[in-house]
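Would you mind keeping the following structure in view while I ask a few things?
Every protein chain except one is present and positioned as in the full complex.
First chain written, first letter: the chains are A, B, C, D and E, and each begins at residue 1.
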Amino acid sequence: MPAEVALLARHLRTLWSAGGTVLNGWLHLPDALAAEVMARAGWDSLTVDLQHGMSGDAAALSMLQAITGTAVVPLVRVPGLDPERIMRMLDWGFLGVICPMVETAAQARALVQACRYPPHGDRSFGPTRAALIYGPEYGAWADAEVLIFAMIETVRGLENLDEILATPGLSGIYVGPGDLGQTMGIGAKLDRDDADFLETLRDLAQRTTARGLIPGVFAVSPAYGHRMAGFGYRLITLSSDFRLLNTGARQSVNEFARLSAESPTKSR
Amino acid sequence: MPAEVALLARHLRTLWSAGGTVLNGWLHLPDALAAEVMARAGWDSLTVDLQHGMSGDAAALSMLQAITGTAVVPLVRVPGLDPERIMRMLDWGFLGVICPMVETAAQARALVQACRYPPHGDRSFGPTRAALIYGPEYGAWADAEVLIFAMIETVRGLENLDEILATPGLSGIYVGPGDLGQTMGIGAKLDRDDADFLETLRDLAQRTTARGLIPGVFAVSPAYGHRMAGFGYRLITLSSDFRLLNTGARQSVNEFARLSAESPTKSR
Amino acid sequence: MPAEVALLARHLRTLWSAGGTVLNGWLHLPDALAAEVMARAGWDSLTVDLQHGMSGDAAALSMLQAITGTAVVPLVRVPGLDPERIMRMLDWGFLGVICPMVETAAQARALVQACRYPPHGDRSFGPTRAALIYGPEYGAWADAEVLIFAMIETVRGLENLDEILATPGLSGIYVGPGDLGQTMGIGAKLDRDDADFLETLRDLAQRTTARGLIPGVFAVSPAYGHRMAGFGYRLITLSSDFRLLNTGARQSVNEFARLSAESPTKSR
Amino acid sequence: MPAEVALLARHLRTLWSAGGTVLNGWLHLPDALAAEVMARAGWDSLTVDLQHGMSGDAAALSMLQAITGTAVVPLVRVPGLDPERIMRMLDWGFLGVICPMVETAAQARALVQACRYPPHGDRSFGPTRAALIYGPEYGAWADAEVLIFAMIETVRGLENLDEILATPGLSGIYVGPGDLGQTMGIGAKLDRDDADFLETLRDLAQRTTARGLIPGVFAVSPAYGHRMAGFGYRLITLSSDFRLLNTGARQSVNEFARLSAESPTKSR
Amino acid sequence: MPAEVALLARHLRTLWSAGGTVLNGWLHLPDALAAEVMARAGWDSLTVDLQHGMSGDAAALSMLQAITGTAVVPLVRVPGLDPERIMRMLDWGFLGVICPMVETAAQARALVQACRYPPHGDRSFGPTRAALIYGPEYGAWADAEVLIFAMIETVRGLENLDEILATPGLSGIYVGPGDLGQTMGIGAKLDRDDADFLETLRDLAQRTTARGLIPGVFAVSPAYGHRMAGFGYRLITLSSDFRLLNTGARQSVNEFARLSAESPTKSR
Partner (left out) sequence: MPAEVALLARHLRTLWSAGGTVLNGWLHLPDALAAEVMARAGWDSLTVDLQHGMSGDAAALSMLQAITGTAVVPLVRVPGLDPERIMRMLDWGFLGVICPMVETAAQARALVQACRYPPHGDRSFGPTRAALIYGPEYGAWADAEVLIFAMIETVRGLENLDEILATPGLSGIYVGPGDLGQTMGIGAKLDRDDADFLETLRDLAQRTTARGLIPGVFAVSPAYGHRMAGFGYRLITLSSDFRLLNTGARQSVNEFARLSAESPTKSR
């Protein structure tokens, strides 16, 4: 494949091979301009979240088009293990899939099969936009390069981790700490600090790494993300565009209010 | 008009009457969800910027719909002194207009005329969505309540300030420090600190206030906005959704990088 | 031109030649499906209102596409006398233009010029979609067939009526009773009943007809529209999709409430 | 939760507790402005129909945003028992789900599970927009407040009614008379009058009420809806925006034609 | 049904009855204007491809609206055997469905059931737009007229061909040569020339015809399509809008480059 396509399609694997950690941005706003802002902020990859985000098909396509042409790898979190949608997102040009709620090896296999062409899978052939963007040889290298992450975010997924990790073709796992906590009965809090949970997170990363796969995780603060890197996570999401905008706006408003309270202007 | 409509339509005037300062958010992303995030962040008003923002008609309508139903007053910055567009934006339900590049009293009068019904102006009657949202009496109170701000952002506008301020029906001025600096030959820098420029800003606010009108201004940081409040500005914009997202994303990425550099994880 | 194109492009003129009255639907909802509903309800023509309606460019195009293929003639009310927009709407395939706020013969001439190719006007050549839909000969017959209506909706327009009616190429006038009342100082009420105003409406129709042009008018109720037909109006709008939906919904809700009040169910 | 959120989230339950009947509007037009018109017409709740309506994801989000901020409760009719979509719609902020074609208790349980967080269900945690609009405690009260209606619209669903009604967490049933008639072999007619069918409808309402659940039904005319209220239905839909517009437009056109036929104007 | 509706709904069957071949255009661009261009280029039918194309729900609706009103029959290729989506597309007004990856008689039966009303199938009643466009009797004739094509595009589908062809209500099969080659282990090449594959294509057409059903196939070049007609295929797709644009643009650019190289202009 052409050099610049290889550069992009292999960008994350190259970072991992060099011992690096991939910093992943998360897109909840259904807006291509927000995606462009994020695509120029320094992330290695950006994930359009079709599960908890507000993007439908048309927004996902626009956002993908807005990321295309930058050095950022476009990933998609699909709403579930729906092969038709997974195939469509790959045809459009996403270079990796994060699939929620994988709980069994059978599901992990079904996920991989949706992402790969026969004889290694069931993916239907028709990489319309992908072939336009990445070149006519896309079909030849897609099976090797497309990233496939199974989300581990339930107690059941945790229990079946070893079998899931044994799935041929899987690139790694991606831990959803919110749902994991929820199914553990300790609530959906993010960036949580309790020792047991942290131990679970560390264990997940180590077992995944031990199988030669990449562990990924969702975090909110850079500090927590850094902690996860210390645990061995190599695909680390920080916050989301939605959350960053929300936090930034509130901080501005509150800071102005604080200053006004401290030193009110005469007229007030 | 119904109590809750009066509450909204008069919200900014009520704040000003009580000696308060209006904190205004600025919308550059053409996205109704970003507008919803902003509408719940604590701003008193939100301005859809059709001049330097990326919103066209359809986005402006969606964003306005997303603001409707909150206590935030929807304003629009139009791209220029185009009566047709100004009227359409008011018909859709914006409760105030900020018009760029007003340089003469004649322009200020044309602006006011575009916002008011005969006999006080030329506004064509047909407040379709406005009457739906604010009630059938909209036509009766619109002239009195719609806010009209003329942007002073050129040397020429500055020179003609007194005449502009004498325009009947004008609510206030809104200073664009970027263009003002540019036309002064000192560049378009925002939140600038040089004494002469600050003196100009202070003078603008005082002369406007002296005429019983509201001075407004664009700032980036809360600290600078607070300084402007100290100068007498009563409608103060801080940053924009676009800028807040950009800054927030870069801060997260950079903070993670800093932490990683300080204390690299083993695998790197 | 092909028979079915001629049928459409000349449909209104054919009705008028036969002494008929054109019943015109009015589109305020920016929605192509609503346009399809309207296009199958029996109107002779449909007008996409870009002045007081909520449609921008993209919605106008979709709505026009939704009307195309029916026997209904697509007209557009532009926001003002803006030749660039008028030309673009004609290039897209609208077969007639209603232009608001025409007050002088010079404006009427400018309107006609925007709608006609040199040497009879200034219209720039490039009927992209129009030629696709109506055929490659579109350029040859457009000048003859495109309908051009100047809105008379101010006292000044009324005063200059004779000169306006003398404009070569003008198809007719279209009376906006809301703005007319407003500029007369009697308010923007629609379907008004006062003798003087009715006399003005009748006079407008008669003078227009006397010049061989078509008088049009906006009405709300079928009864008032019928009355206008009696005055000689030949292009009669009734209500709008927005208003019809609003009225229909309120009637359903109120009728249910009335029935419930009359004969409350046991559980209430 | 904040008072105004509680007011909305519990609005329908409050009406039911007081012995009232909920009047529900139905949205088939994929248009946020039509949704705004409907949201101000007096309905207690509005249902975006993703099954037989023309809205896709983007329209559903815009329509929901347009309803937000009014006192109307936003519900969604999903196209089928697809947990991923149900979860996404709840994450976006719909406060209730109507699910078509529920025929067995197992399906009813799956429906409830899709709407509730562990340990009571499988809903994935990530109420992005819901938490923005309703506040950060959304996750704590969602299980208790989100409304869940199983559609009974087949003979098989009817046969299994008692088991379906026994599903913990179900709010009620919603009868689809069109499909019910169709599967009974008597056609899909709405507002039907035959005694047997009416008896079935009455029986459905009574058995549902007997289990402490809410019976809902689709009707077209206010008179039929009122009759259904008499049968004990407490969630009553009347017509749809699409149908109201269609009927209203045809009535205007026909009334004008009737008047013209009765008393033709001279020129005809 | 009205004559012009019958003309459209039966157009393909009429062509087939007369021994003709249906020429089908394929829509990958998510754009209603491109659909209009295609709808006026001479195809008998147009298929909106929701599997490998870039259209989501909103684009599919717009494209369908753009085709409506022409003599071209609108078909849809759904992404998979998803009854909810199939039903929705039919409710919107598509007159035929092409379903990918049908491999068993059970799947073929499920496909047919999704397209037909009880008692012949499971289709839910609510043909909203279909009834608007085709008239209120749509429900009465839809089962008889809606076209249902099962894609044969895997070795397994090939093996089960006879059973699939025995499915009551199936209109025909549609061969996907790309996926068929891929599952055969010979790659996804289109318009392939190897004797064995051609023999398979011929055999498929003959066996389908022998059962009284219509064989369809995807081709790229007119020459290959013509060859397929010679094999007995009666529904023949040629290329796609996406591919036609791509090829046309490259040809223009390359031809200009060739001319420039042959006879460089002085200044180069």
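Just so it is clear, contacts are C-beta pairs under 8 Å (C-beta built on N, C-alpha and C of every residue); 3 or more make two chains touch, one makes a residue touch a chain.
Here the structure is a predicted model, which means the values were calculated and not measured.
Though it is not drawn, the left-out chain touches A, B, C, E in the full complex. Touch with the chain that is not drawn comes from one residue among E:V78, E:V217 or E:L238, which is E:L238.
Considering the full assembly, C:R129 is the residue among C:H52, C:R77, C:R109 or C:R129 that touches the omitted chain. From the set B:P79, B:G135 or B:G230, the residue in touch with the chain omitted from the display is B:P79, counting the whole complex.
Residues touching the missing chain, restricted to chain A, are 32-33, 36-37, 40, 61-62, 65-66, 68-70, 129, 132-133 (touch as defined at the top). Contacts to the hidden chain, counted on chain C, fall at residues 56-58, 61, 83-85, 87-88, 91-92, 117-119, 124-129, 132, 139.
Residue positions on chain E in contact with the hidden chain: 19-21, 23, 25, 29-31, 33-34, 37-38, 41-43, 54, 222-223, 225-226, 229-230, 232, 234, 236, 238-239, 241-242, 244-250, 252-257, 259-260, 263, 265-268, in rising order.
The rule is short, and it goes like this: only the chains that are shown with their structure count from here on.
The interface at D-E recurs elsewhere; of A-D, C-E or B-D, the pair that shares more than half of its residue-numbered contact pairs is A-D. A straight line joining the Cα centres of chain B and chain E is 52 Å long. One inter-chain figure worth recording: chain A and chain B are separated by 37 Å, centre to centre, where each centre is the mean of the chain's CA atoms. Shared interface positions of chain C, defined as residues touching 2 or more other chains, are 30, 33, 37, 54, 242, 246. Under the touch rule stated earlier, the contacting chain pairs are A-B, A-D, A-E, B-C, B-D, C-D, C-E, D-E.
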